[in-house]
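Complex shown without one protein chain; remaining protein chains in place.
Naming follows writing order (A and B), and every chain is counted from residue 1.
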């Protein structure tokens, strides 16, 4: 559990809420703006309600805010939480543990006013005289306050898992926290982190922004709120850490045990649809339409025109669209004498019809059926007018 | 180029009203060419575009055609139909895009498609011009039964296309 926390601390300052949440130890403290010391207003986050024990540690924001002024005599465990949370963070630019605290950038976290003077003396987590944060070899030499140690032990006992492990993790964490702040790189300077956090002000401020580079400079008017889940941190609710690529577990997509409902076919034959499925046809058309967009260049436009029939397809074929005529041989167009079988063999009618047939055979614009219909019309006409023609011939 | 009738009629015929005699023209023909030429104004403020400013004999010299097709090749079909369609297109554009074109309508035929181009002025909002483009393309395609594409360029001020004032 400590490893992610440590990494978080050394990571970008924007993951502060991750830091606090992952640690599961919070305290809501209140900013006192009137003094030049920066205070941190860290929001309390509720524990996941799965863990029953964690409920003990969920500090009520309202009660903690009230603790600014009064000690409400809570149980020791909430005091423990207070103690763990009340960490003093100093920026020591020279890298050594300063014996006196620099007032300008000191963070004084609010804590319940101690009952006795002795307790007041020991209220700090680390007294600066005693630790050398820059030299990590001396970590073991850091003397932790006995109250803190007992508190840590109590926490470790009440949390699930290995007590020893948890205890050591908590202690390492607290030490690392201090080590990181005291002379670590400036851009992971926890004090600047806290500087960048939300500061309560009487005047309402509407702006919520990321902590940015001007937090390093000491500007008394800098009113900044952390914009968690905003631009520089992606918009995911920051309740989880982003997984590192190197650490990810590979999932074999097709390696799980299958459902085994279906029989595997012996031969991977193609599916043959017995009936013509009109639904499939409509579906395929819908699929094709789903990827048809406005043409991206002239060639795609010409493809679309060709497919809907507007543009002549290449190679140019003059008979395109006139396919039925291909099946009709030229002899049916040209040799039409057989159509005159019903007509009289001589006479003006025959003469006339031969001329008609002659003309039709040279006509490329009519279909065969039309030509036959033409001749049929004449046949019907002459049959109707038979008497008239005969009388005319006799007269002549 | 035939001269108009009024130049051929002699003076004596003009005065005789209701005279059925026809006479041979005896005055000299004027042989004046008027095509594609604009009359000079007194105030010299009539604007002409580059194309209007050059008379037709300059086509192919410093002016080009407005209508590009292959109908005047040897044995090429549909010369008259093409001309008729071009006239139709020009009349249609003049009516639909009223006062918006500041140049002549250029018609180019390529394969199965007719490309109608020209220069428009930015009198209307681009939205409305796009509406006109879509409408023209579709309706001309339905008239002519082939693809019609409209390609326009815009100019801010119609005075930008003026070549000279006469």
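By definition in this document, a contact is a pair of C-beta atoms (placed from the backbone, for glycine too) under 8 Å apart; a residue touches a chain by one contact, two chains touch by 3 or more.
Methods note: contacts and distances are computed from a predicted model.
Enquirer: Missing chain, UniProt name, options "Small ribosomal subunit protein mS39", "S1 motif domain-containing protein", "S-phase kinase-associated protein 1" or "Exosome complex component MTR3": which is it?
Expert: Answer from the record: the omitted chain is "Small ribosomal subunit protein mS39".
Enquirer: Determine which one of A:300, A:328 or A:393 touches the chain that has been left out.
Expert: A:300
Enquirer: Please identify, in ascending order, the residues of chain B that touch the omitted chain?
Expert: Contact residues on chain B toward the absent chain are 81, 84-85, 88, 122, 126-139, 141-146, 151-154.
Enquirer: Under the stated touch rule, tell me which residues of chain A contact the chain that is not displayed.
Expert: For chain A, the residues touching the absent chain are 203-204, 206-207, 209-210, 212-214, 219, 221, 223, 230-236, 240, 242-243, 245, 248-265, 268, 271, 275, 277-280, 282, 285-287, 289-303, 306-310, 313-314, 320-322.
FYI, only the chains that are shown with their structure count from here on.
Enquirer: Could you put a whole-Å number on the gap between the CA centroids of chain A and chain B?
Expert: About 58 Å, centre to centre.
Enquirer: Enumerate the contact residues on chain A facing chain B in the complex.
Expert: 305, 310-312
Enquirer: Going by the contact rule at the top, pick out the chain B residues touching chain A in the complex.
Expert: Those residues of chain B that touch chain A are 111-113, 141, 146-147.
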